[in-house]
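I have placed the structure first, in the form of structure tokens, so that the comments after it can refer back to it.
Removed from the display is one protein chain of the complex; every other protein chain stays in position.
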Amino acid sequence: MIRIRRRPSKKKAKGHFRAAQQNPSHNTLLSKNLEENTQFFSSLYEESSDVVFRSFVVGKKGATIIYIEGLSDTQKLDEQVLETLLDKNEFDETDFLLSIKNRLPISNIKKISTFSTCIDSIANGSPVLLIDGFEEAFSLGLVKFEKRSIEEPQAEGSIRGPREGFTESLGVNTSLLRRIIKDPALKMKTVHVGKYTKTKVVISYIKGLVDKTLIEEIENRLNRIQIDGVLESGYIEQFIEDNPYSPFPQLLYTERPDVVCANLLEGRAVLMIDGTPFSLVAPVSFFSLFQSQEDYYERFWMGTFVRTLRFLFLAVSLFLPSVYVAITTFHQEMVPTDLLLSLASSREGVPFPAIVEAIMMEIAFEALREAGIRLPKQVGSAVSIVGALVIGQAAVQAGIVSAPMIIIVSITGIASFMVPRYSIGLAIRMLRFPIIILAGFLGLVGVMLALILIIIHLSTLRSFGTPYLGPISTQQKNWMQDTFIRSPLWKMNTRPRLTGEYNAVRQGANLKPGPNKSGE
Amino acid sequence: MLVNWNTIFVVQVLIWLIVLFEWKRLKNAPKADKITFVTILILSALLSFFQLDNLPGPMTFLDYIFGPLGKIME
Amino acid sequence: MKKSILVMLCCCYLTLTGCWDRVEMQDLAIITAAAIDRLEDGKTRISVQLFIPRAITSGETGEDPSLGSTFVREATGENLANAISMLQMNVPRKLFWGQCKVFIFGIELAKNGIRKQIDYLIRHPGPRDNSFLYVSEDEAKELLTLVPPLERYSGEALKKLTQEEKGMGSTLRDVDKALMGESESVSIPYIQMLVSKEPTRKLHETIPVIEGMAIFKKEQMIGVLNKKETRGLLWLKDDMKRSTISIKLKDGDGEISMTPTSGKSKFSPEIKEHRWIMNLNITIEGDIVQNETHLDPMDKDVLLKIEKEYETALKERVAQTIEKLQQKFNADVMNFGRRFHQIYPNEWSKVKDRWDEKFPEVEVKIMVTAKVRRHGYIGPPAALPRDEVKE
Partner (left out) sequence: MLEKGKISTLQMEFMIIPAIIATGVLSIPSISGKYARHDMWMTPIVGSIIGFITVYIVWKLHQLFPKLTPFQYSEKILGKVVGRIFSLFLIFFFLHDTGIVIRQYSDFITSNVMRETPSVVFSISITFVSALAVRGGIEVIARSAVICTTIFLCVSLVLLLLIKDVEVSYMLPILEDGLLPVMKGALVHTAWFSEFFLLAFIYPFINTRGKGLKSGMKASLYVMLLLLYFHLFVLTILEVSAVNQLYPVHSIIRSISVFGFFENFEIIITASWVLGNFIKVSVFLYVANLGIAQLFGLSNYQITVFPLSLLLVLLSYWDIPNIVGLVDFLTKIQPFYFILVQTVFPLFLLIIAFARRKRSESR
């Protein structure tokens, strides 16, 4: 059974929005009169100098080509369309349109009949050919615009693994997927989102592996979105997640085709959004956010070790400052004697209570990090040098901050970069502050209460119907195989169970390699 | 009997916090829910008016019933 | 919106009520050792060694190193609890007991009974059950003022000395357990100031050392075992790691010394025809560390002789200690009572109330098996012409 929370949609607002969108002229059919049609388009595109209207005569009939400069391949338009149409050859008068279509050496040519499809076609870069006396027009698939070449993804680097990353154009991205998964079971459904941007969102999944209800649910949620525009996958993410108040990401974003394909093969759905290299994976669990693709490419020992390390440092980055505050202000007897004496000596003369010190330094560190990202690279390094000097050296020497606190903050900082997914790292960074405050009031008991609160929150969370803490807390079969440890690939015979166990068997049994097997 | 104003105050605050917190849910709830909700809160408010530590209650009662049996353990 | 207001209110509630147990480290007075004395008028005096935090980091302040990194404060009161509450009034920071692992009792107090003090220390959540207890030869307070040249403070020196030989130390819990148990006796290390003969060092720049064992019976100290007897006691407590034993062979002209590497004492109580017998089996393995004689330990017969001699030597030493404990002190520090209780619960229940009378009558049969495992880097005696070595 899949339980999905539906947000109550306010009927009033929705209706209002609809009304605004329905511009009566858009859905009407094209008129027979070319003059009328061009009139409409030119008034639509008035004050748009980049829209080109090219009128000419073809077989005694007037015709107009409309396109946007820079989106269409003008060279081909000149050589292939105009040259053919302006040729003196006669066109078959009985079926004029068909003969034109047959004559044009363009693979992607479509007949369209409404204004709105014409507008879409022009906006997408396909020139529209209007011919006098017909209620139909041609959309010529001569799209060509500048796009970034495929590069190595910046945000998700890897040592071993493919170097390709998604780009901003959707067509390239889907082609990258198709190049990896060649089975026709790979499906791509398109939904348009955004009133002004009309962004294309592709839901891709592998039929037979994915749960159908999941796809339906995703479509429903996408169709519910009524916004002006989608500029990044984050827009979509924030509109379709299960619990919008949670600090934890409920969808995974990635710009690597191999990550996307791995997820597709595990029965998840992927949303690819035009205009951003980041695609979204749903559903995810807490533990899948700690998996990096390279875990699977390296030997499984390394994968397991690195993963254990990640979870260890998750605990460190979440709890270290608060535990430090709790211990130094509540449970001093816990510190080994020698350490306590040196701690006491270094705390001597520091004017702030430990909790204030911790919060101050953590905020300073976060500020430094943020400044380093946003500033231009040249200035960024200067900022970090100044920050390190001021915080690390001067503050301690001036006796404003104690040296152990600097150590704690830096360890926490490093630990928070251990998480392979940036979005969950952000959540952890943010949660650190309330935990420090609780620790400052109730010591380690406070830290434990915070831990309990986090656990409760994670237990209630669901990502598209699957429990967020799965498979650990739901105790599914083979729950250990891909969470804290990464078992050998030849042992992972089942897919992780997502919504409604669908096609669980991943590979054949008995795949363990060995010297005797090949010889048989 | 001494009245502990501190307890009463804290309990009152908590009661109103709970009411505030559950208000949305409470408004649409059926009558049975509302009655139970209010009854439990009134009960706790009542309890807060006593000095709970020494108010004879369940423990005294149980001691009365099981006291003779408890002698076995001595 | 409402929820966020609620959360804010809750936070305010938390902050308003404050934090009761919070103590900043700058507000702690870390106690490193404590000494409890009984004054002549029957009052109790507590002296504590407090750590001065800035002493570690600022080496360049030019403080006199002979002052050390600690100082001593004291207070007196009708009893320990009173004294400690008086002490708190003399210290501007909060007394912190969590790291105090050393408690020294003055000899006057020990002779008068330590039960009341033990009760406070165990009941109070600050001091820890596994902190060590000592009895000082003189006023306990004096030992706190010593400044050890090697360690940071005298308490640390004492603690390290005890940790070297585990059997020596008596923790708070050991004492509690022993005084509660069948024997009602316990031994606590007896310490005194080590007098250093260095002319350049000041008199107080030294450490306290363990001189023997104070024997307690029913909370009162009744006597002291000297160093040699203490060694014997360690054997009885199954812990003898580094006490070297030297023996003199009949036909030898010097002594042979052996350091035990492993040793075990096994007690097996036995009651035969109303005679209470404690069989004590000691097995010991050791290395020869010094050979003053002309004998060659490489020789089998010589080795056998040496081993035999060790056995008698050790037996004598242990017997001596037991003799003293049984006859002079009548204190069952070795827990014979418990061992009889465990094996012979019925017989024990009969003598339980007069164990005092029974204990000296217990026969102790000691069996020692000694083995020499190694004789160091060399076989025959060193620096001796080959022909002078006796086979």
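Which chain is which? They are A, B and C, in the order written, and residues in each are numbered from 1.
Criterion: a contact is a pair of C-beta atoms (placed from the backbone, for glycine too) under 8 Å apart; a residue touches a chain by one contact, two chains touch by 3 or more.
Just so you know, these numbers come straight off a predicted model, no measurement behind them.
Hidden chain, full complex: it touches shown chains A, B, C. Within the set A:F134, A:Y235, A:F330 or A:F365, the residue that contacts the chain not displayed is A:F330. For the options A:P127, A:P249, A:P353 or A:P467, the residue in contact with the chain missing from this view is A:P467.
Mapped onto subunit B, contacts with the missing chain fall at residues 11, 14-15, 18, 21-22, 25-26, 29-30, 32-33, 35-37, 40-41, 43-44, 47-48, 52-60, 62-63, 65-67, 69-74. Counting the whole complex, the residues of subunit C in touch with the unshown chain are 17, 19-21, 98, 125, 128-130, 163, 173, 176-177, 180-181, 338-339, 341-343, 345.
Contact residues of subunit A toward the unshown chain are 330-331, 333-334, 336, 442-445, 447-449, 451-453, 455-456, 459-460, 467, 469, 472-475.
Methods note: only the chains that are shown with their structure count from here on.
Distance from the subunit B centre to the subunit C centre is 54 Å, each centre being the mean of its Cα atoms. A separation of 66 Å divides the Cα centre of subunit A from that of subunit C. The distance from the centre of subunit A to the centre of subunit B, each centre being the mean of the chain's C-alpha atoms, comes to 50 Å. Listed for subunit A are no residues, as none touches two or more other chains. Annotation for subunit C: no residues touch 2 or more other chains.
Of all residues in subunit A, those touching subunit C in their complex are 328-330, 332-334, 337, 340-350, 353-354, 437, 440-443.
Taken in their complex, subunit C has these residues touching subunit A: 11, 14-15, 19, 21-26, 28, 30, 32, 51, 53-57, 96-99, 101, 128, 152, 156.
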